[in-house]
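Then we have chain A:
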Amino acid sequence: MLRVDQVVSGYGAIDVLNHVTISLDKGEIIAVLGANGAGKTTLLRTITGLIRVRKGAVTFGDKVLNGLSPAEVVKCGISHVPEGRHIFPDLTVEENLLLAAYIMPRSQQKSRLDAMYAMFSILADRRKQAGGTLSGGEQQMLALARGLMPNPRLMLLDEPSLGLAPKIIGTVFDTLAHLRESGVSILLVEQNAKRSLELADRAYILVTGQVALEGTAHELSGNEMVKQLYLGGTR
Partner candidate 1 sequence: MSIDIFLNLTVRGLTTGAIYALVGMGIVLILQTTNVMNFAQGDTGMFITYLAFFMITTAKVPYSLVLILAIAAGAVVGLLVERFMMRSVRSRSHLSLIMLTLGLSLLFQGLAAFLFNTEPRLFPPLVSGDPIKIGPVILGRQDIVVLLAAIVTFGILYLFLYRTKQGAAARSISQDEYAARVLGIPTPSIYMLIWAIGSAMAGLAALLIVPRFSLEPSFMGLVQVKAFTAIVLGGMGSVFGAAVGGLIIGVVENLVAYQFPAIKDSFMLIVIVIVLLVLPQGLFGKGQQRRL
Partner candidate 2 sequence: MTSSGTRRLAVNGAIAALVLVLPLVFRTKSSIIGYLNIAMLYAIATQGLNLLMGFGGLVSLGHAAFMAIGGYTAAVLVMTYHVNMFLAVVAGVAGAGLFGLVIGFPSLRLSGFYLAVATMALGSSIADIIKRLAITGGDYGLINIPVLRLGGWELTSEISKYYFFVAILVVVFLVVRNFLNSRSGRAVRAVRDSEMTASAMGVNVAAYKLITFIFAACIAGLSGALYAFTISYLHPMNFGLSFSISLLSMSIIGGLGTIIGPILGALFWVMLPVVIGGKMEFLSTVIFGLSIIGSVMFLPKGLSELVTRIQTRLRL
């Protein structure tokens, strides 16, 4: 469904991604792992149109995403939950959610909102509360809900477990497993390789802007290099 084909992109004079090729089928969860600065966030930004594709192509279904604005990419059915959550601190939970469905007509917004409140009951209780006053875990739930608001077919998640307590990380991954059931495809960027490989169907290892390794989650979990570098093995 999503194809990232030999993509080059970056900032200013620097290319961060060097001919990255990734694909994802409908209903799949794939994980993209890599060290800090490997280009994982850059990959997501390139898919969503936040930065320009310099070479190669990004296609979704039969649509070429190259050159589309983030707003147009969201319209195609891709949502992006950014690293660090980026909740609007002074807007209410409800406003945060509604803005994520900016392009939708009002009636549809309303039904999506109800669906989100049904799914995340903590948010329903705090709908009039300012986003900045939520706890870290609650903010991550809000970020996930914002990603789901536009009813996407594909969700890009950038380190959803970042800075959360283990128990809450559990909740986040449970939510993702639950999403798979409902048919949303997920591209998951994570530092937490162990849990991601447990959840994902397939995975890619990104090293300095290039795909160093790819395979099923099972294969990669057994790979010596992956074990050492990402699963806390000893050298």
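If you want to know what made the cut, all candidates are chains of the complex that A comes from, given by their letters.
Here is the rule we go by: a residue touches a chain if its C-beta (ideal position, glycine included) is under 8 Å from a C-beta of that chain, and two chains touch if they have at least 3 such contacts; residues count from 1.
Note that the coordinates shown come from a computational prediction; the quantities given were computed from them, not determined experimentally.
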Chain touching chain A (counting every copy) in this complex, out of 1 or 2: 1
Residues on chain A engaged by candidate 1 in the complex (per definition of touch): 48, 50, 69-71, 73-75, 79-80, 82, 86-91, 95, 98-100, 102-103, 146, 150
